[in-house]
Every structure is written in structure tokens, then in C-alpha cells.
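Missing here: one protein chain of the complex. Every other protein chain is in place.
The letters A and B name the chains in turn, as written, and every chain counts its residues from 1.
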Amino acid sequence: MSTLQNIQGNAACAAGAIAAGCRFYAGYPITPSSEIAEQMAARLPKVGGTFIQMEDELGSMAATVGASLGGVKAMTATSGPGFSLKQENLGYAAMTETPCVIVNVMRGGPSTGLPTRPAQADIMQARWGTHGDHPIIVLAPHTVREIFEETIRAFNLAEALRVPVVVLYDETIGHLVETVDLTPPQPEDIVTRTFASGPAEDYLPYAAGEDMIPAFPRPGDGYRTHTTGLTHDERGFPTQDPQKVDAFMKRLLGKLERHAKMIEKTESVEVDDAQVLIVTMGTPARAAKTAIRQLRDEGIRAGLLRPVTLWPFPEAALRAAAKGKRAVLVPEMNAGQLILEVQRVLGGAAPVSGLNVFNGEPIAPQQIAQAVKELVK
Amino acid sequence: MNEIKVTSADEFDIRDWLRTDLMPHFMCPGCGHGIALRALLWACHELGIGKDRLAVVSGIGCSGRTGAYIDANTFHTTHGRPLAFATGLKLARPDLTVIVISGDGDSLAIGGNHLIHACRRNLDMTLVLLNNEVYGMTGGQVSPTTSAERFTTTTPAGNMEPVFDACKLAEGAGASFVGREATLQTPALKDLFKAAIAHKGFSLTEVISDCTEIFGRKNALGSSPEMVLKQKKVMIPAHTDNRVPEPFKPHPFETGVFVRQERPEYGEVYEALRARVREKGK
Partner (left out) sequence: MSGKAKNANGDGVTSVLVVGVGGQGVIMVSKVLATLCQEHGLEVKQSEVHGMAKRGGAVFSHVRFGRQVHSPVIPAGEADVLVALEWAEGLRWLHYLNPETGVFISDVRKIIPPFACRDRGRGVMPHYARSTPRDVLEKVSVGYAMDATDTAARLGNERAANTVLLGIMSTTLPFSENAWLETIERFVPPKTREVNRAAFLAGREWVKDATVPQGEVLPQVEVDPALPQARNVWDINPAWCKGCDICVKFCPERCLKLDAEGKAVMVKPELCTGCRLCEMLCPDFAIRLSKEIPEKVSS
């Protein structure tokens, strides 16, 4: 059954969440992500789920994690200032390995900034927003269809790896309406966390097997476990024993590396013969695709590497794509964040330059084409 | 024919409710939180709550760490947020009995916003607010309930700020069950918890607890037993003529149940909404 429809990015996000099995949403109004909350408020009761508008961003993140701790797939959405406030309990989700999805529709900052204008200045915050070393996955869709897909994938990864997953896109795509096919995924493509089973006697809630992901003890199933934001041992109780802390942190931080194949996702456009590699995400990636066509018409060979999974950063894919390129261009709607990671990964293997726009306007294809031309002069 | 049965206190063995392998607990000698915890578990026992269906959500601080000793589903969350976590948990799992343990700093300062909205929303859960007038875990700083002129590490010249009356705050915010009791009155405290947990809707139970080691010492309030005994002197059972003289001075404090009213419970209201939406969709 084809389900072609004209739908806004934020609405596609809500549709994806419902399709992924999300049955709880706690949010707080903020531009430009409020449509997600509005959509969830209408959709969730129809499928037996719960929507609640909390008293603040802190509370909405806490309620989201609380619902997931109850064994229900849960999500929240926000934008810049709200994302800052959500960091506290996002860290708790990372520490307690509670699956949840946080959508951040990026707007101009800092502070209240440009509430109705797009930006990509939360790239680093999405990775390092909460304090302390922590695992996190960040997905960066660039079309309405991809918002739908990536929201589903966000739930799948969160549930499979017991980790918070951020869906990060900018205001332009959030408010973009496209005609897309929102065919729901097959049931076998939906992942739900593994719930603990077996004897409750001597049960260790944080003891993981080879896959480093402990099964989730659902309240009411008889395990009566303790969940804490304090560093804990395999029993779930606080510990300061350096050996136990070390083992715990290594597993917590290592589990994403262990499952890198499941997480990693990039898109490559005409990379192989390219002289110049463009690395970008979100709205600028759409502009880059147009620029590449224009440039190729003019005989300049440019290609695009787009991280769909932004964090953990696709290091190997970038190294491979950049091999032998004359230059690497990183267009982004901020003062230079993605470029820091590109430079770090390439370590001087290719000259990297940036194209930075942070005036609230999207980057135009002509701007990228112009920048590439400068590089091949 | 005349039968005598010894009170059910005999059947209640707190060890059945504790994670005994974690004992002795971390609390200081004489800490009132332990007495409150006993009363809470005693209430759970008398209500016949199954441990598997009991979820205890706590925040940060001394109060926050008491939850870990309960042999139930326990969640030690972030500072000030236990009510918000519990809101998500209860909405997702209405089958669980949700009890939130929080302190005066946790729920009246950093978590004040969640508190008033939880009162307003009336979701079926019970807040156990352990009020010991101080931030104990961090070494004894002033809290929103520290009495006037008391010394703390951040009020070296005595506290100058007026205090919050948690019960009046909750009543004003629309809580459908509000009560206060002192740890000295353990059986009455147990009964207060019982009534609060059995109440359908949001219940706030404020416990007058003692921080004997830090707050007591700093203010020369005497030994642990002396501090517990002093509760009686400042306690006024509700509905007597001895009104609290100043609204922002809870000492002496009233005890008893101040609010108990039937209001639509949020979970049931939401379930009705789901049914309506489903009906429309047909």
C-alpha cells in the first residue's frame, strides 16, 4: 500500500515515532519543534499511548526517561534552549542505559537567538552536551522522508543498544513539506529492547554478555532492581571501586564501538572521481547535491560525503572518501563545528576548509559551488 | 469468645522490605529519615502492596538515597526531578504503585516547579517529603525550610530568608491530599502514609525529620533523642485553636491531614480521552 502524502518534516518525525512503537511523549512548547508535540498529542491516544505536556524541558526529559524505565518506548522533542535544559536527564539516560529518543530541531543561537531561523550550531552540543564521558548516538536526516526513516532507526538503535539517541535536523527541514511515501516498516524491522527473563534469584541487572548490552529488567517482572545515576556495579548499586568503575565505564563507552556496524550510516554522492570532497549534513547537504550537478556540468568534479549517523562520527568512511582528494570543503550553518571533527579525522591528509553561514539563512548551492571553484583554482 | 489478637505491628518485619545486603544504611546516627522509612514500609505492609508492583522514585540528597534500601523497583534519579520521572513512569505503567521520596531542597528548591505541577495535575502517586531543614548530603547548607536564624554553612550569621510551608504550598497548588506528621509519631506517620497511598490522586506527605549530625550540631540542638523529643514541643495537631502564628514560620508546625478531596485523577482522565478518541476513530 502506497502512502504518498504531503507532509511536514516535524509531522513525519511524529509519524516515524508512532510507526517505531513510541507510546509515550513528554514535551514542552518551543519553536521550531512544537509541531512534533502537537502531532504526538493527536496521534498517541489513538494508539493507546500517552502524551503529556510537562511543566518545563527538564521535566519533559525526566518524564520521557521515567516512561522508558517503565518499559515503554518514549520520546521528546525540543530546540536549542530546550536542548540545553534536557542535557541533565539525557546524561541520566546515558548512565542508566535507558532507551529514549530526543529530537532537536536546530535554530539560531546562542541563547534565544533566532527562534524561527535555521542553524546547525548544536552539532557539538549534541555530542558533548551533558557532563561526563557518555555514549550517545546522533542521527542527522536531510529530507522529510529521511526524518521518518531516521526517527524509526533512532528508536531501533536506542532499544537495541540501551542508549539515548538524538535526531538532529535544522528548522528548514523541520518545516519543509515534501511529498513522501510513509509506508510503515515491516514488523520485523522494528526493534524492541530485550527484557530480562529467567530467575530473579542472584540477578545482575548490569551484567552484559559478549554484546555488552544488558537485558532490561521491566518493573513488575519480579527483578526489583535499583536504577541510579551514580556509577554502579553489575548489581546496579553505587560503587567507587576503581576496578568496577573502570569496567563499567569501558562497557558503557565501548558498547557503541562494539556495534559500530549497526550504527554507522553515510551517504556518498559522486565521491569516487571527485577532486573536491564536500562533507556536510542537513540542509546544506541538499544545496551541495545541487551544487555538485552544476559543477559537474561545468567540468568540475565534486562529490559529497554526508554523515547520516553524525555521532559516533563515521571516521573510516571519511578517511576513505577523502583519499586522494585535492581538497575537502565543509559547508555548515555555524561558525565551524563539523569541520573540527573532519580536520581531526583527516589529520592533514587533505586540506580542509570551511564554508560558514550563521546569519539565519540557509546555504545556497551557488555559495557551495563558488567555494569549490575557489578550491580547484 | 473474647479474643485478643496482638496488633499487626507484630506481623510487620521491616527486614522483609529491605535489601538487607546493603545494610547498615548510609544515614548518620539518629537520622530521622530512617524512622520515616520504617513508617513508609509499615504502611506498605499494612496496605498489602506487593513489592514487585511498588516503584520508589527518589531524587538527590540524603532523602534520595533512602530509596535504595527498599526491596522494590527503585529509581534514584536527578536532583529535583523525581516527580517528573515518576510522572512518566506512572503514566506509562499505571499498574505500579508509585511513591516518590524527596527532600526539602529536592522538592521545594530545585524541584519546586515539578512539585506544584504534580499537585495541580493530580496523577495517582504519593510524595514523601522528608523535611530536615537542611542540605545534609552536601555538608549542611541552608534550605527553603531552614528556620529563621538557624546556622548553616551558607548562613554563618543565621538564616535571614523566610521559609516555605510545603503543605500550604501544595494546598494552594491544588493537591488533593496533603498531610504532615513528625517522625516521633511513628504510628501516626504510618497512618498518614497509608491514607496518602490509598488516596486516588496526588498526595503530599511532609515528614518532620531530624538531621541530628549536621543541622543539630551546628545549632546546638542537643543529642539525637533530645532532637526527636523536641518535635513534640513544636508540634500542633491540626484543627486545634493553636494556629500557626505566622504563615511563613512553620515552627511550631501543624500536623495532621489538611486536605483530602476527590478530584479527577489524571491517569483516569487520560484513559477517558483515549476512549473518546478511539470512539471517534470508529
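Everything that follows uses one rule, which is that a contact is a pair of C-beta atoms (placed from the backbone, for glycine too) under 8 Å apart; a residue touches a chain by one contact, two chains touch by 3 or more.
In this text, all values refer to a predicted model and were calculated from it rather than measured experimentally.
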**Request:** Identify the visible chains that the left-out chain touches across the whole complex.
**Result:** B
**Prompt:** Of the residues B:185, B:203 or B:219, which one touches the chain left out of the display?
**Reply:** B:185
**Asked** Which chain B residues would touch the chain omitted from the figure, given the whole complex?
**Response** 1-7, 9-10, 13-15, 18, 23-25, 27-35, 38, 183-188, 191-192, 195, 212, 223-226, 228-229, 232, 237-240, 255-257
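One rule holds for everything that comes next: only the chains that are shown with their structure count from here on.
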**Prompt:** Using mean CA coordinates as chain centres, what's the chain A-chain B distance in Å?
**Reply:** 38
**Footprint of chain A on chain B - complex, ascending** = 19, 22, 51-53, 55, 57, 68, 71-78, 80-81, 84-93, 95-96, 113-114, 116-117, 270, 273-274, 277-278, 281
**Prompt:** Of all residues in chain A, which touch chain B in the complex?
**Reply:** 23-24, 26, 45-46, 48, 50, 52, 54-56, 58-60, 62-72, 74, 88-89, 92, 219-230, 237-238
